[in-house]
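Missing here is one protein chain; the remaining ones are kept as they sit in the complex.
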Amino acid sequence: MRKATLWNWFWILLGLLYFFLPLLATFHFSLRARKEALSLLAYQQMIEDTRIWQALLYSIQIGLLTIGLGLLLMVPTVYWVHLRARYLRPMIEFFSLLPFVIPAIVLVFGLIRIYSGDPFPLTNTYAGTDFLLIAGYVVLTLPYLYRAIDAGMTAIDVATLTEAAQSLGAGWGTILFRVIVPNLRSAMLGAAFLILAIVLGEFTIASFIVGLRAFGPVIWQVGQNRAYEASALVIFSFLLTWILMALINFVARRAVVTSGPR
Amino acid sequence: MAFLVLEHVSKRFGNLIAVEDFHLAVEKGEFISLLGPSGCGKTTVLRMIAGFELPTTGRIILEGEDITRVPPNRRNIGMVFQSYALFPNMTVAQNIAFGMRVRREPEHRIRERVDELLALVHLEDKRNSYPHQLSGGQQQRVALARALAIRPRLLLLDEPLSALDAKIRVTLRSEIRAIQRQLGITVIYVTHDQEEALSISDRIVVMRAGKIEQVGTPFQIYNFPQTSFVASFVGMLNTAEAEVLDPQQGLLQLDGAHLLSADPGLRRRKPGERVRLSIRPERISLAGEQLKDNLLQARVEDITFLGAVVRIQLRLGNTLFYMDTFNNPHLALPTIGSTVQVTCSKEAVMVLE
Partner (left out) sequence: MLSERRSAASGALRLKPLPSFIGLLDWAGVIPFLLFILLFLILPSLYLFVGSFQDSSGRFTLENIRALFTPTIMSAYWVSIRISLLTALLGGVFGFFLAYALLSEETPTWLRSALLTFCGVASNFAGVPLAQAFIFTFGRMGLVTVLLREAVGLDLYEMGFNLYSFWGLSITYLYFQLPLMVLVITPAIEGLRREWREAAENLGASPLQYWWYIGIPILMPSLLGAMILLFGNAFGAYATAISLTGGLINLITILIGNQIRGDVLHNPNLGYALALGMVVVMAVMMSLYYLLRRHSERWLRQ
């Protein structure tokens, strides 16, 4: 075998080992809930734990609302900038990428301090905290959403598409929803699944704003005192992330997916 | 022994035979072109000589040394890539110096040689430019200078001009030829452009589907193609099916008209046999001042003005063929739809295998 081939395989095997050992160990542990024999008891406990499913449902709802708000905010903005005000693009890009410099813990700190008192006492009501959480997530995932939409709009040359639609007599609503959005579908879907994956696993912001209502903090709490159930939950949440990533690959064959901040 | 010998070289990629039984001897200082349609294996031959591909069978011998398995960085064979492959992070001078730098040659020698090569390719004023600041033609000159800088034993060029526009292609190819003569270096030049191969080479190797069709000087290849593939690939060619009437006298019948051919290959044919004959368009002329062996009546279908040459499409019965005449503003061209008399010598009528 060539030296280079050996070198390549060394890294691939090392990568495989490192990636799969923790999963293997967790899976192994999850089968040992009964002292005497291998069993699926941990999974049974997990399935019967209604708090987990309520929290997951809640986080999925928050994730979907985050995607909705994010798209509603970013699609028209980026479209506008592409079409009418290209010189504003650097500014939009700067603000969209800014959350990368501001760690989640800093963001949530600031959000709590501002929105726990007058003039915007958002943290006094459930609806208020939900909204604050969603807004925080929109900020957190803004860099990914912006890049996806901006790349999508660059790829389809929205200005020309718009002109073509206009010349055929289409109105603004028609252009945006019948022409632009369908052409951006794969870019938007890819970003949506990534956002969902980030939101479902997110802990930092959720734990300070809504605590145990969200999925991330609940996994944490289960891990604190019920190790076997926790291991089953780790496997479950890994599979969940896997499914979302597979969906991204499915909608956009070669989309480059980068991770969310922790 | 010849300077470079490719001994029955073949290359397979899985089930695909890219090069098959390629046998060629190249003399020192020769300029050889590999000519053939895209996908016929030209690049693969070049890459085997450079050492990027290992032949499946056969040997490559350079200056008496078997280099089949010598790694590419020890062969000292220069190569110019189709896409130039200039290092984008280095200036023109750094690109040219690269080969000497990795050989750890002394700095003053490198500087002298870079100056020399910049002068050779007329790029003295681009020394500190980066590749992306150069035009395609300039990039190709840098690639050439870079390959020559290491004083290679052999220079390989893979379609070096195919990405350039027509005018630069012609100037650059004569420059390449002039540099080759000046340095006396042995060159193997890959191209799919028959005109380029004809104009630049000492010898041409015509390839088809991984095999050699014919090897010869441009004169031989153009005037005496041995196969119908070579005949039709190199230059413009009229071909038509004809019936042999008298093999000994070379008499043929083409769409009702009689035609004489001097092709010796015709003697082996039997009367009544159908053969494929070919005539170069420039060997047909209007039957005016000089009558040749064959005289035909044909209808003018179309006239294309090509500058120096005027190409006239003619119809003889069901056969369409072209005739090229030199452009002469003082002679009137026939009109489309008229009937003209054309003539060609019997040497011009060839029978294809």
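By letter and in written order, the chains are A and B; residue numbering begins at 1 in each of them.
Here is the rule we use: contacts are C-beta pairs under 8 Å (C-beta built on N, C-alpha and C of every residue); 3 or more make two chains touch, one makes a residue touch a chain.
Computed from a predicted structure; not experimentally measured.
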| task | Check the whole complex and report which displayed chains the hidden chain contacts. | result | A, B
| Thinking of the whole complex, not just what is shown, which of B:Asn76, B:Gln220, B:Gln297 or B:Thr319 touches the missing chain? | B:Asn76
| task | Check each of B:Leu35, B:Ala93, B:Leu118 or B:Ile150 against the chain that is not shown and name the one that touches it. | result | B:Ile150
| message | Considering the complete complex, identify which of B:Gly14, B:Gly64 or B:Pro88 is in touch with the unshown chain. | response | B:Pro88
| task | With the full complex in mind, choose from A:Arg34, A:Arg51, A:Arg86 or A:Arg185 the residue touching the hidden chain. | result | A:Arg86
| query | Of the residues in chain A, which ones touch the absent chain? | reply | 4-5, 7-12, 14-16, 18-19, 21-26, 28-29, 73-74, 76-77, 80-81, 83-88, 92, 95, 98-114, 135-136, 138-139, 159, 162-163, 194, 197-198, 201-204, 207-208, 216, 219-220, 223, 230-231, 233-234, 237-238, 241-242, 244-246, 248-249, 256-262
| Taking the full complex into account, what residues of chain B touch the chain not shown? | 50-52, 71-79, 81, 83, 85-91, 98-99, 101-103, 130, 132-133, 146-147, 149-150
